[in-house]
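Every protein chain of the complex appears in place save one, which is left out.
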Amino acid sequence: MSLHAEPRDGQEGREMNIVTAVNETLRQEMQRDDSVRLLGYDIGPIGGVYRATEGLHEEFGEERVIDTPLSENGILGTAVGMAMRGCRVVPEIQFMGFFYPAFGQFMYTMAKMHERSGGALEVPMTVRMPYSGGIKSSEYHSESTETFLVHTPGVRVVVPSTPYETKGLLAATIRDDDPAFFLEPKKIYRGGTEPVPDEEYTISLDEARYVRHGEDVTVYTWGAMVRHAVTAADAVDADVEIVDLRTLSPLDVETILESVKKTGRAVVLHEARRTLGLGAEISALINEYALDHLHAPIKRATGYDVHFPGHQVEDAYLPDADRAQHAIEAVMNYEF
Amino acid sequence: MSLHAEPRDGQEGREMNIVTAVNETLRQEMQRDDSVRLLGYDIGPIGGVYRATEGLHEEFGEERVIDTPLSENGILGTAVGMAMRGCRVVPEIQFMGFFYPAFGQFMYTMAKMHERSGGALEVPMTVRMPYSGGIKSSEYHSESTETFLVHTPGVRVVVPSTPYETKGLLAATIRDDDPAFFLEPKKIYRGGTEPVPDEEYTISLDEARYVRHGEDVTVYTWGAMVRHAVTAADAVDADVEIVDLRTLSPLDVETILESVKKTGRAVVLHEARRTLGLGAEISALINEYALDHLHAPIKRATGYDVHFPGHQVEDAYLPDADRAQHAIEAVMNYEF
Amino acid sequence: MPQWTERRPAEDFYRVLDPDGDPVDDLPSVADDEETLRRMYRTMLQTRALDEKTLRMQRRGEVSIIARSTGEEAVACGSAAALAPGDWCFPTYRQTSALLYWNARMDRAIAGLMGAEPETINEHLPLEGEPEVTFTPVYVPLAVNVANAVGSAMVDRFQGDDRVTLSYIGDGSTSEGDFHEALNFAGVFEAPAVTICQNNQWAISVPAHRQTAAETFARKAEAHGVPHERVDGNDVLAVYEATREAVERARDGGGPTFIEAVTYRMVEHNTADEESVYRDEDERDYWEDKDPVDRLEAFLLDRGVIDDEDPERYREALREEVQEAVDRAREVPISDPETMFDNHLQATSWSERHQRQELAAERAGANPFADFTGEGLE
Partner (left out) sequence: MPQWTERRPAEDFYRVLDPDGDPVDDLPSVADDEETLRRMYRTMLQTRALDEKTLRMQRRGEVSIIARSTGEEAVACGSAAALAPGDWCFPTYRQTSALLYWNARMDRAIAGLMGAEPETINEHLPLEGEPEVTFTPVYVPLAVNVANAVGSAMVDRFQGDDRVTLSYIGDGSTSEGDFHEALNFAGVFEAPAVTICQNNQWAISVPAHRQTAAETFARKAEAHGVPHERVDGNDVLAVYEATREAVERARDGGGPTFIEAVTYRMVEHNTADEESVYRDEDERDYWEDKDPVDRLEAFLLDRGVIDDEDPERYREALREEVQEAVDRAREVPISDPETMFDNHLQATSWSERHQRQELAAERAGANPFADFTGEGLE
């Protein structure tokens, strides 16, 4: 298990935010491996609506940074074909909420080709999707529907929570031969910097990260919610352990169980809707394999079971440090 | 809570199987309400690949039983438009595994239009999909991906488990003004008959069904798995309560909690993959609201986290009475 | 910085007025329908006034994001004007002028841009009576509206009603499979559905020639046996006339039509966009001369349908109207967070009730997670 305290003391590197870390990592991976190609609409001259691919079209040309027609399913379908032919493809879906038209290619080819071919064909691809809320945009720009991805076998799902993590996880995901989703929490794209080493590094795709250790209660979370967990942990009268899952699929069940067996209490904090949000799976796993250790029910501090609301109401939908704190306090105060 | 013992004693009616019950109910609803229209490919002269719409094209003509081009997304998209204009539409998706190309229309219009219009527009539609395994067919003909539907707000998800249930639930779903999915467990389409009344009746879409009462352990299940739960219950040395959820969304949480608070032990039995299968949500709900009552962890007797396998291996994938029995015995024998 | 080069679209399309507002050929009868001409003129000016106002509001942070149709107003205005009461229309965010032609309420639209939930708008700016043409909510996800519109038209065809359904799609959005699936259904079922492709040459940063290798967008309808037409989209009379013909044919049982209206996105994609990054702004000069409002205005002045004072008079009046609508929209209170739960299912459920309680508790400063029995927080 890798352990980074927060802030990460003594970390060397250039200060950068998440979107810059994405950009630099894409550049680095394209430089080191000619077979890496990016695919998506608006990723070329404009550099993506969030500028994550800024400068790459100019540097690598339009056959490696490929501006496509406006079709998510076409992007995914051609990306799979390219990956089957040995390219390491990094398609961008502009917003996770616009992934749905690509569900056919996702289920039928991206997630399935390797298995279907008995291992003969590989599909090394990393679908980048800005995801999750907090930006007060219009419909479908704020979704957190990782459940759809995690319930599907044959793909990895990775979510960074800091600039340092972004670089190591994105490089690892691109280099990995499995088809994968890399979900970028857009609210914190520019939400703070930390030093990121210039040299290449990767972070394991099999291990959750302890954001901090504690003895009383574990908060499981990922992406933009990690910072709220930290704020809540500072505010409550309890010794909180925070686990940043970072690879939502496959889950690092060892770490999930290890932590709760120590603390005996758990909260899951996520932006997705509650019903069948990933919190349900974490709760069920703990119930199955650590029930004896539980001192309290597991609470899910999540979004509600509604369509992501308009921007006047968005803040009331989204979990934040307060909601996290309430959940922590609820399980801390619980008595059998 | 409605309680039907199994077999349902003294029930009057014609003996019929599930697929006949679907057919008769569609006919009945089309006769009583001119605005009911069916939509889908191969539903016309051939009467559906499972003959669920047999005879309806002849009786109601091609403008009420509408054979369409081969496009699931086109079917869903035009169905939503028809529903917005006052039709009560019953589209068929030939197999649940071919629903994925329609995910865009599902998320953007079917599940959303009512909310998006502030309630001004209604979308009364019932998407029928044969689903789940056991028929030894090829890829994507055996899926149980109800998770995708249940995680999405704004739609109902209904699954019958017997011919009697089929008629009452399908009539209720068609008459309900919400967009809904009606999942038909194809393995038991012709898997047994029971008397089904000729007269119209509906079954509440808000209530789970006690298949049998028991004191020691609750099995939560639905669809084609109900019969395995019954077999397992007969075989084990315990007094098993069986809850047929039948409406997977929204869930009847009252009944779920009521049962486990009495029995103190729970098993979920479903065909879907385990990770983020509906069993996860049921387990999480019980953990949150009935932890004190639990005498043992909740076990999930489910499919595995793999693509639905080929037919030589299918039986090893699918849960059956044995797997259910093992799960029941595991929680019965558990000691804190 | 590399930018995309544009390719100017061929101009061998149907055109009634040249860019100076002079007729290129015999005039269609709408040229004598002064009421419709003035209403279209007014609608385009109104659209521009509304866009200008909401742009200022956006800059002040009062609305979060807007997509203007400046320079493209003729497409939606001219086509929607060809509808009749009872018809249905399925617009995207780029067809404000279609809604305004049929007197859609600006105050409600502005409140929506300000982020109010539909329930709040319905409560505080209630709609009185049905609009003569029914508009669906503006679609944000691209291309999905067309199949809904075709379904709507299929109902009329099956029921023998003589209504027509109109829908819109951008040039970029024709690359989505949805578009083709919908047009294919329209062709097979001879649906009275008219679909307008508002080809403004750009889909955010992607130019039209990168969307497709098809000769024209109009020709895409060949794939589905649907009659098609290509018109000057900055000529409101051409758009009107082509749509009128299509609408009449549809109403008479003649089935669907697809119309490409060639125009140009004069401004940013939306206010989150900075178009100078990816396109050469000089190209705009070429299009500036083709402005649809100027063109119609010149024609109307020339024909005496409006007089010399009218242009300024209209603009002044519309600015006031817009301001009044903004004032009314500003009166709408911030939406109650609980509205997020409204209008999902028609009945309630345990989880809806429970989560409403959680939210209420949270807002009251109480602990929303205090229920450990499932029996609720009270």
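Each chain carries a letter (A, B and C) given by its place in the written order, and its residues are counted from 1.
To be clear about the criterion, a residue touches a chain if its C-beta (ideal position, glycine included) is under 8 Å from a C-beta of that chain, and two chains touch if they have at least 3 such contacts.
What you see is a predicted model; the values in this text were computed from it and never measured.
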TODO: Please provide the labels of all shown chains that the missing chain touches.
DONE: A, B, C
Task: Hidden partner chain, touching residue among C:Asp22, C:Glu132, C:Glu215 or C:Glu375 - done: C:Glu215
- [ ] Write down which of A:Val36, A:Leu56, A:Val80 or A:Leu149 is the residue touching the left-out chain.
- [x] A:Val80
TODO: Tell me which residue among A:Leu56, A:Val90 or A:Ala290 touches the hidden chain in the full complex.
DONE: A:Ala290
TODO: Determine which one of C:Asp156, C:Glu181 or C:Asp232 touches the chain that has been left out.
DONE: C:Glu181
Open item on the list: Take the complete complex as the reference. Which residues in chain B touch the chain that isn't displayed?
Closed with: 41-42, 44-47, 49, 57-58, 67-74, 97-98, 101, 136-140, 274-275, 297, 299, 301, 304-307, 309-313, 316-317, 322-323, 326-327, 329-331, 334
Task: Touching residues on chain C - with respect to the absent chain - done: 175-181, 184, 187-188, 190, 210-215, 219-226
Open item on the list: Applying the definition given at the start, please give the residues of chain A touching the unseen chain.
Closed with: 37, 63-64, 66, 68-69, 71, 73-74, 76-87, 101, 104-105, 107-109, 113-121, 153-154, 156, 176-178, 205-206, 250-254, 257, 285, 288-292
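We take it that only the chains that are shown with their structure count from here on.
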Open item on the list: Using Cα averages as centroids, what's the distance between chain A and chain B in whole Å?
Closed with: 32
Task: Separation of mean Cα positions, chain C and chain B [Å, integer] - done: 39
- [ ] Give, as an integer number of Å, the spacing between the C-alpha centres of chain C and chain A.
- [x] 35
- [ ] Identify all positions of chain C at which a residue touches two or more other chains, and write them in rising order.
- [x] 117, 141, 177-178, 344, 351-352, 372
TODO: Please set out, as single numbers or ranges, the residues of chain A touching at least two other chains.
DONE: 73, 101, 139-140, 275, 297, 299, 305-307
